[in-house]
Each structure stands twice: as C-alpha cells, then as structure tokens.
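A protein chain is absent from this complex, but the other protein chains hold their places.
Per-chain numbering from 1; labels A, B and C assigned in written order.
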Amino acid sequence: LVGSAVPVNVYEYHALAKAKLPAMVYGYYASGADDMQTLKDNEEGFKRLRFRPRVLIDVTKQDLTAVIMGTATSFPMVLAPTAMQRMAHPEGELATARAAAAQGVIMGLSSWSTTALEDVEAEAPGSPKWFQLYVYKDRAITLELVRRAERQGFLAIALTVDTPRLGRREADIRNSFSLPPHLTMANFAAIDPSREQGKMTGPGAKGSGLASYVASLIDQSLSWKDIQWLKENSKMPILAKGIETAEDAVLAMEAGCAGIIVSNHGARQLDGVVSTIDALEEVVQAVRGRIPVFVDSGVRRGTDIVKALALGASGACIGRPYVWGLAVAGQQGVEHVIQMLRNEFALAMALCGCVKVSDIKRDMVIRDVYAPYDVQAQLKSKM
Amino acid sequence: LVGSAVPVNVYEYHALAKAKLPAMVYGYYASGADDMQTLKDNEEGFKRLRFRPRVLIDVTKQDLTAVIMGTATSFPMVLAPTAMQRMAHPEGELATARAAAAQGVIMGLSSWSTTALEDVEAEAPGSPKWFQLYVYKDRAITLELVRRAERQGFLAIALTVDTPRLGRREADIRNSFSLPPHLTMANFAAIDPSREQGKMTGPGAKGSGLASYVASLIDQSLSWKDIQWLKENSKMPILAKGIETAEDAVLAMEAGCAGIIVSNHGARQLDGVVSTIDALEEVVQAVRGRIPVFVDSGVRRGTDIVKALALGASGACIGRPYVWGLAVAGQQGVEHVIQMLRNEFALAMALCGCVKVSDIKRDMVIRDVYAPYDVQAQLKSKM
Amino acid sequence: LVGSAVPVNVYEYHALAKAKLPAMVYGYYASGADDMQTLKDNEEGFKRLRFRPRVLIDVTKQDLTAVIMGTATSFPMVLAPTAMQRMAHPEGELATARAAAAQGVIMGLSSWSTTALEDVEAEAPGSPKWFQLYVYKDRAITLELVRRAERQGFLAIALTVDTPRLGRREADIRNSFSLPPHLTMANFAAIDPSREQGKMTGPGAKGSGLASYVASLIDQSLSWKDIQWLKENSKMPILAKGIETAEDAVLAMEAGCAGIIVSNHGARQLDGVVSTIDALEEVVQAVRGRIPVFVDSGVRRGTDIVKALALGASGACIGRPYVWGLAVAGQQGVEHVIQMLRNEFALAMALCGCVKVSDIKRDMVIRDVYAPYDVQAQLKSKM
Partner (left out) sequence: LVGSAVPVNVYEYHALAKAKLPAMVYGYYASGADDMQTLKDNEEGFKRLRFRPRVLIDVTKQDLTAVIMGTATSFPMVLAPTAMQRMAHPEGELATARAAAAQGVIMGLSSWSTTALEDVEAEAPGSPKWFQLYVYKDRAITLELVRRAERQGFLAIALTVDTPRLGRREADIRNSFSLPPHLTMANFAAIDPSREQGKMTGPGAKGSGLASYVASLIDQSLSWKDIQWLKENSKMPILAKGIETAEDAVLAMEAGCAGIIVSNHGARQLDGVVSTIDALEEVVQAVRGRIPVFVDSGVRRGTDIVKALALGASGACIGRPYVWGLAVAGQQGVEHVIQMLRNEFALAMALCGCVKVSDIKRDMVIRDVYAPYDVQAQLKSKM
C-alpha cells in the first residue's frame, strides 16, 4: 500500500480485491441475489439523492463523533457483520477487530465468523462490538451463542430478520460455494462440530452449500415473539437487522427492539426489494425518534453517510467496502477504508455547512431531478 | 443437463436454446413485433416494481398451491399456449404435456399445435389443460375444434382476442417464416388439410408465411357477440386472452367470460402497447374480484409471479421460458424451468413473509423509485 | 429491390441510403442541429407513448382514407417538403411526385426544390400538392413563387415559420455544405439566377453555404402580419409549418391560417426544443378543432401515425423516411416507404380495434410508465 498503488476510494479496493481473491470467494463476497438488480439499485439509490449545501458557516472545529446505541464512536459508521472473513485474509476477523478498535468504530461480528467470538474479543479487548445472531432450529445452541457473546462484553445483538432462507446468489450456485476445508465456522467448534462446516457439502455436490446449510439448520419459524424470548435470556439490547417497511418498524418497537437496521442484506436476499436508502425514510417516519434507526447496503462514500443521516438515520453500516480492504491489506486495508470514509464524511459535512453530526438536517437533501424541484415544491405546498 | 452445464435461470435456457435452434425457428420463438420495444418493456415492467418485504413471520410450512379456475395446481403458474412446439423438439407438445402433468400445472394448448389435441390428451390423460382458440372464418371448422377439445376434457377455452391479424415480426418477414414441411398444424389434419399447412407459402415466397395464413383464414370480424355464440356451443368456461384495458375487462365480464388473461401476446402483436404488468392493475380494479385475472408476457422469475399476484392477478402464465426449456432438453427442460420458477416463487414468498399464496398483498410492492416514496405517499394521502 | 435485400422498415432504408450517398449529402439529409438531442428526442417522444389496444371489434372492412385539408388521401400521411432531392437521386422531386400520386398522398414541394415547380406539376398532373414557402427579403420574388404555385394548382401554402435563420447543423459546417454545382434551386432559374445557387459559396469557402444563403436572402422580419399579406395575394389556404406552442397556435388561428403543422423542422433548427409529439397536445387543446393540426418530425412507423392521431392530429408528415427511399431506389423506393407505413398504420389500427381513421381516440394512448398508471389516474381524478 505505498505510492501510486494506494487506492483513493472504495471502488479501487474492490477492483484490487477482485484481482486477488479466488473466483469462488470473490463470487461469494460480491454477489447479490438473482439478477443483482437491487445490488445496483442500492448504490444508485444514494446517487439519486442530491445535496442542498449550505455555505458561509464556520466549520473550523468539526466534531464527527457520534453516540451509537450509547457507545461513543469516531463517526456515525459501523462495520456490518460479514461472514467468513478468513477467506479474505488469513487474519480474518482478528484483523477487522483490531482495525475497528484502532479507528474507534463498532464492529459487528457474524455468527458465521471464522474466528471464535472469544478470540475476537481477546484480540481487541473492550472495544465496542455487536454480535450478529442467526437463530438456529436448535434453540439451545442459539442461546449458548448469545450467552457467550454477553459474557465477552458484546454490546448488542444484531438479530438478522431477513434470512429465514438464504437468497439465491447465482455465483454461489454455479461455484457450488462452500467454506474452504481449512476454515471453520469457529463459533460452533465448542458446541457442535456439525455446525462448524454445517451442511456445506463437499466438492462433488451441486449448488450453494451455504444455502443448504441455512435450509437445514436455521430456524424458519423465527417470529416477533422470539424477540421476547431473546430478551428473557439476555440483557443485551436487540437491533432488528433487515427491516424495510414502516409496518415492521412499528412491530419492532412494540416487540421491544432497541434499534432498527434498515438493510436488505447487501442485496443478497431478495432481488427486487426497495433500495435501503429509499426505504429508510418511511421507517424513520414510523419510528418517530423513539429508537435509533441505522441503514446499510450500498454505502460506498462518505457522502452516502451524510445522505443517510439527512434522511434520519443515526448511523450507516458498511459490509463489502471493508471486506475489500481486508482482502487487499488485512488490518491496514480495513483501517484505510474506514479512514477514507471518515475523511469523505468530514469533507462532505464541511461542504454542507455542518460542524457536528446533529447539524445534518432533512432539508440538506432532495430526491433526484427527475421529479424536478418546482414539481416537488408544488406537491409539498399541498400537504 | 448435468454438472456445471445445468442452467440456473430462465435466461441461461434462452441462451442455450438460441445456440441450438435453426435461425428461422429461433427467430419465430424469440421475436416481438416491429422494434421489439414492448418485448423489452414487458420484462422491465416487472423490474420497475419493488418489493416491500415483511419479516419475522414463521414461514416453515409454506403452501404454494393455488386453485386456478377451479383446478388445484402446484403453484399459481400456467403454461401459456405456444404454437408449433415440434420445431423446438421432436416430442413437441407431448413433452410439454408430460412435464405440465408431472409438475402439477395447467397446460395451454395452441390451436396451432403440431400435435393433435387428442394425442396430447392421450399422452397426459386427465391432467389439466386449456385449449387456446383461434377463430377461423369457417365457423364450422372452429366449432369442430371446440367440440373436440371439450370431448377430450379440456377445462377451458382461452380465446385469443388480440389477433385479428398477425403482428409484424420482422425476423419472420426476413426469414419468410413458414412451418417446416415435415410438420403440420395437426389439429386440422382430420378436418381440412388445407388448414394443416395453411397458406404458409413455399420456399420461393416472400414475407411471413404465418402472417399470410392468418390473413386468409382467421376471422377478422370476431367480436364480443361471438362470446355468446361460443357459450351456446360449449360448456367450457371462456378466458379472454389478450385484454389490456379496463374498458375491455368490463365488456368481457358483461359478455360472460369466466376469466381474463392480461396479455400482449408476448409483445408479438402490436409494438408499443403498455407492458402487461402495467396494464394489470387497471384490469384488476375494473373487475373487482368478480372473475379471476391472469397475466402473461415478460414473466422470467419467480419474483415476477409474486409481483403479479401482489397487483391482483390470480396467476401468471409463461410462454417463451418453457419453450426454451423444451428446446434444450425436452420434457426434462420444461420440468426444470417450472421447478426453477416454483423454487424462486417459494423463496420470494418466504423472504416477503408469505406462508400461503393468499398472503401476497397489494402493499408488498410499490412502483419504482423514479416516483419516489414520499411523492407517492403525498399523492396517496390526497385520494 | 428484390429478395432478401428488400428493406422491411424505414430504418433499413436509412442504413442503405447512408451507405450509398456521398458524406456531404448524407450529412445534410441526416443531421439535426447542434448536439442532435432533439433529433433523438423526436423519435423517442413517440416511443414514450403506450397504446391501450381495444379488442374484439370487427375490423374486416378497414377504411384508411382521410380527408386532409379537403383532399382525399389514401391514409392520413403527407410527404413533408424536403429540399434538393436531386442530390439523393437523379430524378429527385419528379420521382417523389410520381410516387405520391401513385400512392394517393399529398406531396409537399420545397421552395428549394432542385426541379421547377412547373416541371413537378407536369410530371404528376393534378395530383395533390402543397407548396412550401420560404419568404425572401425580396417580396416580389416571393409573390412570384406563390403565384406560380397557385397557377399550377398547388392546393395550399405550407409557410415555414421556424426558419428566420438556418439552424446550426454541424455536419454542414464541417463539410462546408453547398448545393453541388450541377444542380440548381430550380424555382429561381426563371426569376433571379443569383437565387439559384444563392450565396452557396464555392469549395474554398468555410462553414455551411446554405446557412449563409439563408442569412443573406431569407426575410428575418417575417411576422404574423405577413399572413395577411399572403392572403391578400393568394387564394391558397395557408398552413403554418413549425409551430410548437399553444400561444402560437392561437395566433395562427387569429391570423387566418387554415391549418397548423406542429414541427421542429426534423430537429434541424433549434436543438433542445420540445419533441413534436410532446408539443402536439397543447396545440390541439388550444385549437379546439377549429382548424386541422398536423405533426411531423420523428415519424418512423405506422404506429407513430396512430399515436399522432390519438393525440388529436389530423395527419402526420414524414421527411427523412421518404428521402431515404428516394436515395435507395427513386420512385420505387418512395412508394415502398409509403406502402410500408400504410401497412403498418393499417395493422396498428386493426390491433387497436379501429375500423376507420376517426375511431382513433385519445384514450388509446397513455404517456410512459415512468409516470405510472395509478399516479396518472390519481392526478386525472383531481382535474
């Protein structure tokens, strides 16, 4: 990472990672479901928003810090949980944990980590972490996971609500994707070795091994009442990860969730769903500030984070961007991606006239020009 | 169809079929009218819809079955009638009939089948079938067709109402398309040999032979009063196939049609017509649930079927997708296409939080983001 | 024009003409102004309209004929005046005149014809013709032109109102476009030889010779009061050719024009103007049926003509399409282009359920899907 080879944006990290990773691994990381329409739409959704920048505001003393679910972070960005990071880099989740700690951001750790959660905690002790939970049919195993995370000081459970079954990722089907044999889903080593490799079928088998794994082990019956069950078994606040509608936002509040992550799982579950930045506002309006709302899927620039906050999010999470950083340069790559996004975020705030994060307001963005300004204004005047 | 060669979606079947079929046959199957604007728009129409997926609903026990015009089917999809299937595969309509029966879906059989309807029924006895009717100027011949279909136990007539003349399919004009000499329009063998090959002119002739055939033999005077005439001559319920407006939907109900298929004939008749998924909703609103409404043209994914049902359809029909399956691998190919669509449909339902088909509701989809959510909401609040 | 080489649509004539014509001539015929944004938009404007086709209407006895400004024509299409046709084909305007007469359509003859209007009349005596008028600074010469046209039985004056100066056609500027020396603007031979070649500067000169010609000879002072002056000097009805706004449509009626041609001169004058099919409706609404409204610019298909009529036009004119036919095959090419458009028009009418031209109604088309049907309906319900 020296000289002119240093990437200047997230897209360049993506290109370098693509060149470096085996096709099967790259396919797993990069793909969206089906025709990958939503994968594109997630990014375009942000681009369809336009800034209305304010000027001549003293921005000398910028304060980018944010309090995310009670935790002070260096800026309102969170590392979304992504599975199997040792496929990207030998140090996998350990490198990510060190990077997050060094950069002062929360790390989401996947249930399907290739490093045991205890080892991740030990590598970056005390740094803020969320544990992403997939609920297994075997509820005892599920609770064991939750308790271990709580014991290790994880601050919250990010309960993934959009994955009763795994999305159709055609690259994985074609590649018969499966966790490489030298790696394990390390959180399950101590509990149940069968869940370590899961039903990830061997080289002879066809189709996505991960999809089979999910179909046989993950609990499709998961429902709102299970939030209550989780709350009875853990003091960690629960974030519902994967909500895209006002209706479900209301149910999440009623069920006692402490926060919502508007997410379509990086477009990896159902192709054709609304882009998250388009869904964000109806969720924010339904929640009315009672619990914080986060958003992920498609965030690639610091400007995207400003847009998310302008529409009412308390923070934005990134998935693939830091995975690309990890693949290219381990901890250093993850840190650089976080730094780039923070720098872009700071600059965008300054150029919008914002000193602190709470200065980012709804009227700083409008939807794109295809609904031109005067038409919007007329409609608004009728509300 | 083994190993990595197995197509993972309908588009791959299309590509394989294109590579395999003679240019004239491929041209006939693939083409739309004129500039093929509607051919593209039919598919894009579905893509312009976005899901609003619901989460945390127990989807363990999914029930995909649907009752289509009184017939139980494995999921709400129907094989639309497509002509001359023996050009795609030596077993033609026989392979399709076996596939439909095996997969538990209704087969629409074209008037222009290259296998006699009696032989099709004998190949898959008792399986649900609809007979697609083209009305010939010679009404005696027409009635003979209808009576034979009724005798064989066909469950309904799909009366094609959008073809007083054949659309301009330029590939067919360039290729002087004509049924290959070793094949016949087999339904007419017993009645009138001249209708077997029709006016399909020989290799020396110019332009689309099928267009000439239609011009000379099909009845351009067909009108709403002929529904009455058909009802007097057959007990089979009549589906009006090819309606795109609320006005005609109302007329169809008044004329006593038992169902409506919103269709633009796979974009093969009039280029520039509204895409069927865009037309569907006005028809549904006009019909107000009094008779079932189906839709075809452009369905390529299980998600498209969910979208159709969300907008009020009772089922969706596919044409080209299963023709490509037939061309690639006969019965097995047709079955695989049906299975893929059912699997995609099931997954999409699960990821939308739907257990049974009737759980699919209007508010699960919105129109695309160019009319952004808040603008739509504002307009809605004014209704 | 035999065998598989026969073009099946207007675009193929365009391609053949492009291959055949010298670059300077092709550039002059094909170009639009500046960035040719409107050239594209004119065609796309038609494509943005969608048909709502009506079915089950007896279309056996179609009547395509139309009465255009009192003249019976074989269908509601007119050949727009286009200059300098001998550059396309040695027989130039003579071939066009014979073709129009044979096909029963009105021919518009340009002031800048490369054949004298008397010779054109003699070639197709009595067939319906309009004389397109450019008003010269020298009003005596202008009146002389008008009187000669009237004497020859031309039925109307199409007064071009959008050309006080010539549009910036960059191909012409680059090619230093000028009428080839063996040709003349033949209408001026008898009057004033200087206007024959005009200020079209020789091979050494730079920029568009035609633009210089217009700048030095055409009257930039032309205004509404000149309609009165023309009416005093001729009994021929006057069509205002080149109107794009409701405001000017009203002024045209007040000035005593007998008809309006909504035109942007085939996108050759001001780039960025509204496409004619988008402008048509406001003109039709302003005129309220008191005088006929025609439209040209971008018509390439019979379906486009149906769309124009659905929006209230009494007919559509074509420019380039028949010029390409002329370039490829002289009279035969022009006739074939007319026939193709009539056939496409007839088929589109049939597939929309129209027996006669007056059956084409406003509700047969809607604007494109980006303003989806339900939103439009809601807006409409508010009117």
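The rule is short, and it goes like this: a contact is a pair of C-beta atoms (placed from the backbone, for glycine too) under 8 Å apart; a residue touches a chain by one contact, two chains touch by 3 or more.
Everything numeric in this text was worked out from a predicted model, so none of it was measured.
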{"item": "Touching partners, among the displayed chains, of the absent chain", "value": "A, C"}
{"item": "From C:T71, C:T245 or C:Q332, residue that would touch the chain that is not displayed", "value": "C:T245"}
{"item": "Sole residue of C:E93, C:E121, C:E281 or C:E335 that reaches the chain not shown, by the stated touch rule", "value": "C:E281"}
{"item": "For chain C, the residues touching the chain missing from this view", "value": "34-35, 37, 41, 45, 48, 161-162, 164-165, 167-168, 170, 173-174, 206, 220-224, 226-227, 240, 242-245, 247-248, 251, 264, 269-275, 278-279, 281-282, 367-368, 370-371, 376, 379-380, 382-383"}
{"item": "Those residues of chain A which, in the complete complex, touch the missing chain", "value": "3-4, 6, 8-9, 47, 49-60, 301, 303, 307, 344, 347-348, 350-352, 366, 369-375, 377-379, 381-382"}
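In this text, only the chains that are shown with their structure count from here on.
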{"item": "Graph class of chain-chain contacts, one of line, ring, star, complete, other", "value": "line"}
{"item": "Chain occupying the middle, per Cα centroid", "value": "B"}
{"item": "Size of the rotation, in steps of 5 degrees, that lays the CA trace of chain B over chain C", "value": "90"}
{"item": "Junction residues of chain C - those touching two or more other chains", "value": "370"}
